[in-house]
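A protein chain is absent from this complex, but the other protein chains hold their places.
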Amino acid sequence: MQHESFNKLNFALKKLWDRELSRSKFINFIENNQVPKHLYAQYLIETYHYTQHNALNQALVGARMDINNFSYQRFCFHHAEEEVGHQMMALNDINNMGYRFDENELPKALPQTTVLIAYLYWISTQGNPIQRLGYSFWAENCYSYIAPILKKVRTDLDLADKHMTFFVAHAEIDSDHSAEVERMIKKVCLTEQDSRDLSEVMETSLVLTVNMMDAVFEDYQAFRAGHSDRGTLLEARLNG
Amino acid sequence: MQHESFNKLNFALKKLWDRELSRSKFINFIENNQVPKHLYAQYLIETYHYTQHNALNQALVGARMDINNFSYQRFCFHHAEEEVGHQMMALNDINNMGYRFDENELPKALPQTTVLIAYLYWISTQGNPIQRLGYSFWAENCYSYIAPILKKVRTDLDLADKHMTFFVAHAEIDSDHSAEVERMIKKVCLTEQDSRDLSEVMETSLVLTVNMMDAVFEDYQAFRAGHSDRGTLLEARLNG
Amino acid sequence: MQHESFNKLNFALKKLWDRELSRSKFINFIENNQVPKHLYAQYLIETYHYTQHNALNQALVGARMDINNFSYQRFCFHHAEEEVGHQMMALNDINNMGYRFDENELPKALPQTTVLIAYLYWISTQGNPIQRLGYSFWAENCYSYIAPILKKVRTDLDLADKHMTFFVAHAEIDSDHSAEVERMIKKVCLTEQDSRDLSEVMETSLVLTVNMMDAVFEDYQAFRAGHSDRGTLLEARLNG
Partner (left out) sequence: MQHESFNKLNFALKKLWDRELSRSKFINFIENNQVPKHLYAQYLIETYHYTQHNALNQALVGARMDINNFSYQRFCFHHAEEEVGHQMMALNDINNMGYRFDENELPKALPQTTVLIAYLYWISTQGNPIQRLGYSFWAENCYSYIAPILKKVRTDLDLADKHMTFFVAHAEIDSDHSAEVERMIKKVCLTEQDSRDLSEVMETSLVLTVNMMDAVFEDYQAFRAGHSDRGTLLEARLNG
């Protein structure tokens, strides 16, 4: 991908974030309300769920017989190695906030989280082998966009860095990753079709992630209205 | 796996090599005859075929949802990364001997090579997630066993290091790998069942590899008797 | 699943349809406007795309090693066999309306259709082996719910049965299927967890299907506003 096309991609991403952040009920609620602890905890639980699959579906791209590019293949395995176990940071953050969860006791993923996971496996194993880079592109690079929200969460919940290892560590790790992803996109995204496939995955995976956030918000509202098992479980496990 | 069990495993491997090397028609022929160029070239072609899958099936172990061990998972992806593209060394060695093959022109894998490949995928994706270490255990550690045969090939065909990059490079790389594999076996092979599963894969994958070698020898004999397409193709591509 | 639970499931489905039909922009537009030909054609194109995967992901349920129930396994393969090639009915309906598309010329699936497809593969190959019945349950049984909309489409576009083979044939086929699906649910959906898993898949797959419909509507609006490649292609292929 040439420099100019890459700039276009970056610009499209900026517009996409603007659209998604402004349509998201989860984001809007956080911006305009004192952030409730359970809301953030539930979000971290979903983060735990999809994050545990990221190393796996990243590796599956490299294990495709049609990958046909050694340096991209190495990138996939290298990146997969670095993602191993990152879900534990989300779990630690949950427990550092005062909850008590063992790994196997967490509530199941919300349906919208399952949809995100399903989609990431699908685009990793089917279609254009380069397209998962569209997910990496925004995911490794999201901190500038979500920094204000994270700051609001941190202030409202009075969290220190040690309560936010998932985001703090990723912000650090990902500035390197982000440069590698950019380099790889420029190297393997060569045709118009490649660009379209990558852009579609970038947009769809970001939309599904925001849908997941909004499902967290919906579940929180259901909890407030007295009918969410997840919220009730969170309540029970807080300092319990 | 405890030190004593590991020693047993090593001893079982030694006995296995003795048995397999002495039953192999391919090995016996090489030991007792001037090595024909086509025989070695055909062997390298099969090596090319199964080697191109090794990074892939290694990564698939790490991508299993039942792997349940972060350091083993990292090992799988790390090792997969290092195996990427090694088949090109086999191809280079073939062409350095005077053949002219592009990657896509190589004859298809022999059926016995396909059987080996099929088996390695199966044990990587099914059954005990640690069992593929039984393959790595002998494969990363085979040079002491096959050194005399390689030396005979080298002398007979008057080959330099640059004609044997696959084996020379692997002998070097693999002394590191071998130590990592040993460490990992000691870490994750914990139960009696683990040991049995690992041993079965060690033995079966080595037997299938020797079967592959013997199929190379059989095909060479067929070529000498005037009815092997593979041998005829090799003839045509030599200095052609 | 006992009779009472099954009734609950049926009731939950009715509520779900009410909610989804009333939130759908696609449905609302059709109910309140003269139906444009391209809108229905685009819907059939998406139908073609996901339908071609239904036999495949249905068979993958039967091919799971954890399925553990012969009569359910037979049901999966039997049902898969019956679904083979049904996408061609959608294609025929498109072309019978005056479009000219070969199978390979259809526009790619919309992202929301890909999300639906990805989800159906995921729930077919992961998690509770019985859960895909939650999809079959509503899909084989949807004609009473969508009959008024189909009637509106038929009237507005002046279509005969031969233009609506996908829906007419399925309405017939599916009344049998529906009884088989009901029988199978009663047989294999035994625990509380089974019911929850099946219900989640029922709801999520129906929501994703309506999302797909709404994406068709959105794309039609984009076409009307002058910026949809899909709409432009439809225009070009009409009586062209």
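The chains carry the letters A, B and C, assigned in the order they are written, with residues numbered from 1 in each.
Following the convention adopted for this analysis, a contact is a pair of C-beta atoms (placed from the backbone, for glycine too) under 8 Å apart; a residue touches a chain by one contact, two chains touch by 3 or more.
Everything numeric here is computed off the predicted structure, so don't read it as measured data.
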- In the full complex, the chain left out is in contact with B, C
- Item | Per the touch definition above, residue among B:55, B:80, B:97 or B:117 touching the missing chain | B:117
- Query: Looking at the whole complex, which of C:74, C:100 or C:224 touches the chain that is not displayed?
  - Reply: C:74
- Item | Positions on chain C contacted by the hidden chain, ascending | 55-57, 59-60, 62-65, 70, 73-74, 77-78, 80-81, 84-85
- Query: If the missing chain were put back, which residues of chain B would it touch?
  - Reply: 111, 114-115, 117-119, 121-123, 200, 203-204, 207-208
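As a convention for this text, only the chains that are shown with their structure count from here on.
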- Drawing the touching chains as a network, do you get a line, a ring, a star, a complete graph or other? line
- Where the CA atoms of chain B average out and where those of chain C average out, how many Å apart are those spots? 48
- Query: What whole-number Å value describes the gap between the mean CA coordinates of chain A and chain B?
  - Reply: 39
- Query: Between chain A and chain C, what's the gap in Å when you average each chain's C-alpha atoms?
  - Reply: 29
- What residues in chain C touch two or more of the other chains? none
